[in-house]
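For reference, the structure discussed in these notes is given below.
A protein chain is absent from this complex, but the other protein chains hold their places.
By written order: A, B and C. Residues from 1 in each chain.
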Amino acid sequence: MLEEIRDEGAATGERYVLNMGPQHPSMHGVLRLRLELIGEEIQEAEAVIGYAHRAHEKMAENRTWPMFLPNTSRVDYLSGMIYNLAYCQAVEKMLEIEVPERAEYIRIIAGELNRISSHLLWLGTYVMDIGGLTPFLYAWDDREQVLNILERITGSRLTYSYGRFGGLTMDVDDVFIKQTQVFLERMKGRLVEYDKLVRQNVIFIKRSEGVGIIDAETCRRYGVTGPNLRAAGVAYDVRKDEPYGIYDRFDFEVPTLTTADSLARYDIRIREIEESLKIVGQALRDLPEGPIMPDKPKKKFKPAAGETYFAVEAARGHFGMYLVSDGSETPFKIKLRTPSFSNLAAMPEVLRKTMVADIIAIVGSIDIVLPEIDR
Amino acid sequence: MSGTAPGLDGLLLTSAAEDHGKSGFHHRHTCAPESLLAIARAFDAAGYFLEMMTAEDRRADLDKMRLVYTWNRFGPVDRHLLQCDLEVGASAPSVVAATAAADWMEREVYDMYGVTFDGHPDLKRILLPDDSDFHALLKDFGRMEDAEGASGNGHGEDA
Amino acid sequence: MPETVTQMVDSPALAILIGIAGVMGALTFNALFLVWLERKASAWIQRRMGPTEVGPFGVLQTIADMLKLLSKQLITPKHIDKPLYHIAPVLVFVPVVAATSLFPFDEHIALSNLDIGLVLVFAFGGLGIVGIFMAGWGSNNKYALLGAMRSVAQNISYEIPLILSALSVVLMVNTMGGPETNGMNLAQVAQMQHDKGYWFVLVQPVAALIYFIAALAETNRAPFDIPEAESELIAGFHTEYSGMRFALFFFAEYANMFIVAMVATVLFFGGWSGPVLPGPAWFFIKTYGIVFAMMWIRWTFPRLRFDQLMSFCWMILIPLSILNLLVTAFIARAV
Partner (left out) sequence: MAGPSGPTIALDDLRIAERGNGSLTTAGVGPSLVKEGADADEIPLELQPYVRFGLLEDLLNKARANSLWPLTFGLACCAIEMMAAGAARYDLDRFGAGVFRPSARQADVMIFAGTISKKMAPVVKQLWDQMPSPKWAIAMGGCTIDGGPFKYPNQYAIVEGADKIVPVDVYIPGCPPRPEALIAGILKLGDKIKAGRRFKG
């Protein structure tokens, strides 16, 4: 019976256009979804982006190499540390600058802490998108702990410019190490609480299970990476497949599931928080002594002409930088391959034939950040 | 040709293996614009995904607009860089038929560089306001030197 | 039976005035208190402070909100359906005020002692739905329209288990009380629970549970707050209302919660009967206990999707409430 009504609606063409506009409580910034609906079911979804376009790439061509550093953590401000350190590592690769051991370990610690804080924010906003208002506050409570720790060494809560070509700006003291160890212990208990409050809540399961299936083939066709891809069964993680920095010295698994729905994406991110906790624990355990900047850091940065590509595993997926240098002090071109751009590109196909309430759940579950998409 | 790469025989102009440690690529190819779609289909058949696509404004030195594609696969990393030089003002064939990821990427290249892609289902601006009349990343646009009364260096204060 | 106000005061006009003044005063105070309670309860659950700056413990916060809403500009969008748009808040607010006067606060004094008290309460509840739909339809906004459609479907379908569960209590009261008692009369229901010495929730646990769930859905709260789902439909049916009109919807929602809790107190928790404290004190303690439970649920559960909500009602709640009614009928006959 239901099928006929649905098709009949399409036949008589009572489609109407609903604008989930740039200003919407759960569009994670300024995404605009132009939906064609019959009743509450989506026939056609078109994502209109560009409302947060801040011209990072044009600025890159007007600045010298080190002047682009502050921009990097404002591209994706939720994993700002990872982006910032990625840019440093990319230029170090071009200029073959050696980084001291201690700096490499601190980079791993700061990057993984940043990933944990990004996943915690996603946990809060995702559950708030499907209606649960309280877990948001608990997740933010934990995130504030991470921000305290990172603020101690970088001075800022969100937009860090902590890396330099060749090392870091500030060293780490034992108070930082103490705070991080306390946080690691506390976080294990908190994850059990989230499991009880959110994961075993029957309404949460009904709202997430089987919603927004993005299978491996769709991921490959659109270039979807990160937790969304690992939820579809593909174990692609840049830290494992293309190790950068000293990630190959740490043992951690890459969690994968096969159901590829919002629930799988939730589970993947929770297990990734556990993996990151393990990595930070190992890095803290064998943090060596020593300098954090090379003794005579270079002042002038003139990389040889040519193209370089450097990729890292950001919280949202494969973040790649295509750096083109023409031998002068300013980059000829920097292309930022941001994961959410491709993750969102798959949405118009995934959202077809879903309900209005599901759009919010699906768009929330793939964890996008608009200024990272619009660059 | 290039190791485990998909069957690209005959479609490329030049092809060379690269040291991944140095430049981040495993293979570097160049090709003519006509064979872009065939190459994209070959990569797609071999299970690769279109990792990144952009363009470079090479009008100053080569008098060409260079399209840059990188393909990669989800297993052990095998990154192919493909550069394709276009005549200034010419339009390139769209590879959306082979990989759906190219849809938005080509729209962005059109938006930022003005390169048109024939065969693209819905080629319109993606980032800039719909009624803007410029292409942002072209080298001769929005340079700091020709701002009114601005001094040349990075952070020139307004006069 | 309780002596009604009209009997105590000789001239009926004065009685009506007292009734209106009493109900309006009680409701205004109740709305202000409930808004403050909701913000403080949610703050307590979410481990934060809630309003503390305005007056001691933020008590004057809701008064500040009310005054601010009073002095806001009333925007009337251009392309709206004028009559519907203006009547909607009134139609949502007035039934709520009318329904409050039907409840027996105490053994001796009650505002009104009607034999069809329970029926009137549900009738006024139904009127509110029309108001919500007019608001959504009249404000010429797609989000409001979606919210209105959802709220009509939800309220109508949850009205059935609500009434069926109340019916099982009425049926029990009629059979146990002999020919002259009338289960519809709320005062008699409360009186019987006082005489029998036990609350009906012990006898009718399933009906109480169904009633509570359906009541949550009826007042668009907690897991069932689909009509004004903040994260989906901006502000649901009252998207286009500003200033005092929006305050009327806000006011009506909390008063509705209060009424639904009062009905539950009378039907299941023995109305004003209680050991030490005077009648009305017990009545309000129980009512505000239920209201707090409703708030507690709101801040812990995510929101149901629309089709899940409907299937939950039609597949589970209604069959269960019919079954409960049958079981009550058999037991009542046997006893």
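General remarks:
Convention: a contact is a pair of C-beta atoms (placed from the backbone, for glycine too) under 8 Å apart; a residue touches a chain by one contact, two chains touch by 3 or more.
Keep in mind it's a predicted model, so treat the numbers as computed, not measured.
Every shown chain that the unseen chain touches in the whole complex is listed here: A, B, C.
If you put the hidden chain back, the residue from C:Val9, C:Ala43, C:Val119 or C:Met310 that touches it is C:Ala43. For the chain missing from the display, the contacting residue among A:Glu14, A:Glu144 or A:Glu253 is A:Glu144, taking the whole complex into account.
Only one of C:Leu74, C:Ala123, C:Ile156 or C:Ile285 touches the chain withheld from this view, namely C:Leu74. Residues of subunit B that touch the chain left out of the display are 128-132, 134, 136, 141-144, 146-148, 150, 154-156, 158. Counting the whole complex, the residues of subunit A in touch with the unshown chain are 18-25, 29-30, 32, 48, 50-55, 58-59, 62, 70-71, 74, 77-78, 121, 136-138, 140-141, 144, 147, 157-159, 370-371, 374. In the full complex, subunit C makes contact with the omitted chain through residues 39, 43, 46-54, 58, 61, 63-68, 71-75, 141, 143, 230, 234-235, 238-243, 246.
By our rule, only the chains that are shown with their structure count from here on.
Averaging Cα atoms per chain gives one point for each, and the point farthest from that of subunit C is the centre of B. Averaging C-alpha coordinates per chain places the centre of subunit B 62 Å away from that of subunit C. Per-chain Cα centroids separate subunit A from subunit B by 24 Å.
Residue positions of subunit C with contacts to 2 or more other chains are absent.
Here subunit A touches subunit C in the complex through residues 16, 18-19, 24-26, 40, 127-134, 137-138, 141, 197, 201, 203-204, 206-207, 355-358, 360, going by the rule given at the top. Interface residues of subunit C, counted against subunit A in their complex, comprise 42, 45-48, 142-143, 146, 223, 225-226, 229-234, 298-308.
Subunit A meets subunit B in the complex at residues 49-50, 53, 55, 57-58, 61-64, 67, 93, 219-223, 229, 234, 236, 241-242, 306-311, 318, 320, 322, 324, 332-333, 335, 337, 341-342, 345-346, 349, 374-375.
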